[in-house]
Each structure stands twice: as C-alpha cells, then as structure tokens.
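One structure, pasted below without further comment.
Here the complex is missing a single protein chain, while all its other protein chains stay put.
In order of appearance the chains are A and B, and numbering begins at 1 in each one.
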Amino acid sequence: MTGFPQLLHAEWTKFRTVTGWVTGTAMATLLVVLFAALAGISSDQKGSPPVPIGPGGEPVTDSFYFVHRPLTGIGSITVSVSALKSGIPTDLAELRSGVVPWAKAGLIIKASTRQGSPYAAIMVTGGHGVRMQDNYVNDTAGPTTGASPRWLRLDRSGDAVTGYASADARHWTKVGTAHVDGLGPTVRGGLFVASPPSVDGMGTRGSVSTAAFADLHTRGGWADRHWAGDQVGAESPSFAGYPRNASGSFMASDGGFTVTGAGDIAPAVRDTLPTGGTRGDILTGTFAALIAVIVVAVLFISTEYRENLIHVTLAASRRRSGVLVAKAIVLGVVTFVAGLAGTLVAVPLGERLAHANGVYIFPVTSSAELRVALGTAALLATASILALSVGALFRHGAGAVTAVIVALVLPYILVAIPFLPASVSDWLMRVTPAAAFALQQTLVRYDQVASNYTPYNGYYPLEPWAGLAVLAGYAVVSLAAAALLLRRRDA
Amino acid sequence: MSPFSNREPAERSARGIVVAGLRKRYGATLALDGMSFTVRPGVVTGFVGPNGAGKSTTMRVILGLDAVDEGTALIDGMPYRSLRSPLDHVGSLLDAAALHPGRSGRNHLLWLAHAQGLPARRVDQVLKLVGLASVARRKAGGYSLGMRQRLGIAAALLGDPPIVMLDEPFNGMDPDGIVWMRGFLRSLAAQGRAVLVSSHLMSEVQDTADHLVVVGRGKAIADAGVAHLIAAASAGRVALRTTAGTHAMRVLAHAGASVMATGRGTITVSGLPADRIVTLLSQSGVPFSEVSAHRATLEDVYLELTHEAVEFRAATPAKVSR
Partner (left out) sequence: MRAAVHVEWTKIRTVASPLWLLLGTIAATVTLSAGATSVVICTSAGCDGHMTKLSLVGVQLGQAPLAILAVLVISGEYSSGMIRTTLAAMPHRATALAAKAVTLTGLAAAAGTVAVLGSLLAAWLILPGHGFTAPSLADGATLRAVVGSILYLVLIALLSLGVATIVRDSATSIGVVLGLLYLFPILAQTIGDPHWQRLLQQIGPMNAGLTIQATTDLSSLPISPWAGLGVTAGWAAAALLGGGLLLHSRDA
C-alpha cells in the first residue's frame, strides 16, 4: 500500500526526469530575469532633471507659483481668498473654465524653494473646501462651508506651524498644527497657487488656476522686502508644465494680489510621474513566465492521458484524488522556487540597470518588497496549480493552455482598451484570475491627489493578498472539480 | 559470403522493394548499419529480428518518412518520395494506433482515399475485405488493437497496390485474427503482390513467409528462402538418441566431432558423417536407438543468427542474484 509521501516522491521523480518540463520551469525563471533586464535597459532618462523627493522619501510634485518673503523665527501671516478660478485646455488649445477639485490657493511656510523641502500650508481648494496640508502626504480637512471670501492664517513657532480658517477674520477655527522637521531658523513664507492636472478619460489634461488674494498681513520676523514671485520646480519630471498660452504670474493691486499658477504640492502618482518605473514594470517577465509555467503544468497531466500513463499512475495509488494533490504540490513547490529565484535576481538587476539609465523607480517599503517577491512566486505557483487542474478537467492540452492563458493574461490587455470605464477595468481585475497581479502593486493611492487609479496605471482594486485569494479560489475550485471527475470518470 | 545469404545483385529496375546499404545514425546509436535486402512480387517476405534491430526504421525509410545518411530504398526502381500516387504502389501499416480517436474508421479511410483520388466505393470494399464493415461508422477511439490492425490493413489495400508492407501486424490479434491474417497475407502473395511483414517473433511468420530477412544491429544478417535457411542450418548435423549420453559424447569428442546435448537423451553431432558415428559408437559399446540427419526449425535458425545481435538481452537469473 502506498502512502501520500510515496505518491509525492513518485510525482517528483516523474517531474524531474522529463527534460522538457525542467527546461520549461527553468525558462520561467530566465524569462523573469530577461524581461527585467530588458525593462531596465530599454528606458533612458539620463540627463533629465531629478525626481523631487519629499521628507518621507516618497517622490513628490513640488511645482507651484510662490509669492514669498523670508521669515526668521516666530511669525504669522493672514490673507483672504476671494476667488479661485481654473482653466482646462480644450482640444483646440483654448482654455475652458472648469472645476479642478484639487486646485489650491493659500498660505505656505516652506523650508526653502528647493523642490521636496518640508512645508506646511493652509489653502482653499477647488472642490474640497479648506485644507491644511504638510510634507506632501499629510492632509487635514478644515471647515467646508462655502462662504467666500475665506480668511486663512498660518502661525509659525520653531517647527510648529498652526493653520486657522475664518469666514469673517474675527472668529478663527484652528484646522491643525503640523510639526515640520527641518524648517530651520529662516524659512520662506507667503502665498501660493497650484493647479494639478485634471483627470480626463484615461488620461489627464494640464490645468491652470488663478486666485484673488486680499488683506495680506504679516507679523513677527518677516524680512522687510518686496514680495518675490517664483515658479517653484519649473523643470521637473513630476510637472507637465503650463497649458499652451498660459504662464505663472503675480500682480499686486491696492493691498491685494492676483496669482496664477499650475502644478501641485503633493505626492507623485503614476499620472504625474509617467517616467517613473515600478516593481511591477520590472517584473513584466511574470507574464512570459506564466505562459511557460502553464504549458509545463498542463503537460504534466495531459501527457499522462495521451500516453495512457494515467492507468499506470492510478493503478499505483489507492486514492485517485491523492494523485492529483501530489501533482499539485510537486508542481506548486517547484514553480514557487523557480519564481522566487527569478524574482530575487530580476528585481535588483532591473533596478540597477534602470538606475544606471537615470530611471526613477517608485520606492517600496521592505515589507512590500518581500510581498512582491513572495507574491510573484506564489502567483506563478498558484497559476501552475490552476493550469494542472484545468488540464485534468479538459484532458486536452491545447484547450487547457489556452483557457488558462486567456484567463490570466487577456484581462491585463483588455484594461488598456481606451474608453473602457475604470469600473469595468476594476471589475475585470476583481473577478478574473488576473486579480492576483495586485500582488505586484507598489504604488500608493492618495485621497488628496486626483488621478487615474486604474489597473492600467498599476493601481489594482483589490488588496494584494485578496487578489491572490481570487486566483487561489479558481485554482482550488478547479482542483476539487478535477479530483471529483477523476474519481467518477473512467480513466 | 555467409552460408545464409543467396542475395542476387540488386536490379534497379526490379519490381518490388530494393533496399541497398542503408546507414543511419541517431546521435551515438547506429540505427542502420548497411541494411540491404529485396522484396519480390508473389512472395511473402518475413522481416524478423529482435526489438531495436532497425526493422521499423527501415520501413520508415522505405516510405520516405525518415532520411538516411547513406544508401537507397527503391520502390519499383524509384524513391518513394518521387512516386506520383504512392498508395497505388505501396500500401503500408506502420502503427495501428496512429488514428484520430474521434474519427470513424470509415472516415479515416475516406481521407486517405481522397489523397489518391479513389472513390468512396473503394473504402467500403476494403472495409468488407478486412471484416470491419459492421463497425466502420464507429469512432476509431473505441476499436480494439486487433480492429485497429484490420483498419490499418484496409488502409494499406486502398490503392490496390502491388506492394504491401506491414509492421508487426500480428500485435494485439486474437488467435482467430492471427489465423485470418496468415491466410490473408498468403492470398495477397498469391495475387502476385510483394508482401513485407515484420515481426519480432519468428513463430508469427514461420508458417506464412516464403522468404526471410533476418536483421540484427541495423543490418540484414540473412536474406534467403525459408527452405534454404533451414537446410543451411541443418547441414552436416546428425541427431543421436541414446541413453548413455555422457559416454557417447566422450567417445565422439575424442574422435574430433563437436557435440552438444540438445535434450533429454538427444545429442546433436557435427563434424562427423552419420556412418562413422554408428561405427564409433558400436566399437565402444555405447547403446543408441536412433541416428538421423538433424532438421533445424526456423526458431533454431533465428536464435542462432540473432544470438550475437540481440541488443537488449535479459540478464540470466544467476547473474541477477549475485
């Protein structure tokens, strides 16, 4: 009588003694590495300006129009914002007025005009009321009443910056206090206007916004000089520039200022930093590896049917489903190891080549790094078990290979179809086995940045492990169905 | 020249199959090593040899399926691949299992018939000929191996070819089928066709073949008529029946004969004529009951010929236990 360990041993021996299967699995490893090298060398960003990095290490957009003066030590600044108007270019390069929800106009205290330097700001936005933001990633909502004009105030004391909002300049509501490390003794403070790109279909269009400021008052250690107007970060990979026929400016008129600006002060996302690469890009070879893995997995079972070896296999074991489980385990483990080996070589190689070509790679936390590596291997392993089960169900090699490849790879191609609503892309990446590619997501979604957070751009609707669970669900159901059929059907 | 060969020089224009000096190497193994023989009309030629001796490879080469490094295989004087309608020259059965399981036996023959522009009527004729008419419309995947062999033979006969070449047609046949097959092959030869039948078992062809090509290690080691082969194997040998085997062998060996015990109370002697044996034994007082000319069986001939050529010989039990 044979026990399960013997069954495992038998299946392992079967697997390793067929050269084609071992070669195919090794090829999966190789493809992951090769595609990483290709992704690394194919992009050349040498000589382009560096990506601005925020205090937290994340890539940021730090391009806006700044009307500023130096402030040393303690100080306060107050202003009223009476209007914030935005323009979006049409196909005919004319500006059409519209709402840019995250257009920003307000007060800012920033360590310097260097891109990525620490700051705290309070602002009126195009569609999200008054916000207090600091260091790119932190965002606090203020009062949302739509009164106009709105008065804004920033108090600075050391590293602490406190923001207030008011509807009448008498009753102030504290919005929040930001502790901004590294401001230094002398900072730049003043007015700013930013206008991030407006989301349009699957892409974005640059926008420009103009705000009217009045009642500008300063107290404390402000330098006694004229207000200076500057475009911060005019040349930056995360800033697409002004729409045609528009530019940043400021104009003083009896105690007030009219300021026009574009850009944003916010974390960078895929839309705003299109030249940036991701781990997912480096691991494009996963798709190629998948095809190799699926072919090997299907052959691992369909060959038995073709050569009637299945009779020998089934005769040698007591429980038919045990054979299938043993095959799944052997295949899963082998593929996992092959996938992990590929990922562990591919990621550092791809990153190194990309860096050498001046390509910026979106950063990842070490836990996400581990998740991407293990997850990619798990994705390949689970896909191989799915392919094995479908192979056992279909008993037809070509049909099984096609079904699994189409289920895993085609959704990724379909999400790139223009004019497909994000809801449909998201749906595809929720219900198809391709959901598992969420494991490779390293990009972060920010509520305060409007963007196309679509699978096409590398933002998946499901959490990474939930995505794998979808694929695993398909694999488990097919495996169970295959086991059931194997028991019922004549071999 | 070996006593087992009476091969005539190959005639290029000869009808039938002429195989000359085939040589083929697969990596390190030499599959064919100077294979030469002829298959003549009106005769069933048995193509025998151990597994792996090169029988199937030779047949594939004759059909133009495999290329050779050296040598030629001609059908009626022409290479197979230059025949305009090959099924009218040679009908062949290589692998009875080579069917699409989802296609009916009749449809399998139908597409082959189309290849030669033969009418569907001919398909039904050959199906009747091999006794498959009743199952012709069933899926071939459900056929037994014996039925597949019959279907394969039907395919070989589609073009009513003067040459028929069958690779291991007895495989998987029941005793009735084997008897049918023998009669069928004989009738094909009687109609004047050249018939080449391969087998790894001499017993399958010995009552059918008129002529034998025995192969081993990629070459023909005998190419002769059955009667000639048996005569050559029997020549100069005397069978002796005696109750005093040991004594008799000592006496005869002393006189210069080579002696071999071939069974309980039987000895085969060669190197001495029968009358001299009788004299010697009588002088020494060895009792014996029968002295006759030895008559070899085809099995003996085959075993003797292929003894050296068997590639995958089983280890003897004594060797295994050690």
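Just so it is clear, a contact is a pair of C-beta atoms (placed from the backbone, for glycine too) under 8 Å apart; a residue touches a chain by one contact, two chains touch by 3 or more.
All of these numbers come straight from a predicted model, not from anything done at the bench.
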Contact partner of the left-out chain, one of A:10, A:183, A:299 or A:436: A:299
Among B:58, B:92, B:199 or B:306, the residue in touch with the chain that has been omitted: B:92
Absent-chain contact - pick from A:99, A:416, A:431 or A:480: A:416
In subunit B, positions touching the absent partner: 60, 63-67, 80-83, 86-87, 90, 92, 94-95, 97-104, 107-108, 110-112, 114-117, 155
Interface with the unshown chain - residue positions in subunit A: 20, 35, 38-39, 42-44, 91, 200-201, 274-275, 277, 280-281, 284, 287-288, 291-292, 294-295, 298-299, 302, 306, 359, 397-402, 405-406, 409-410, 412-414, 416-421, 424, 456
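Going forward, only the chains that are shown with their structure count from here on.
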Whole-Å separation of chain centres (CA-atom averages), subunit A against subunit B: 73
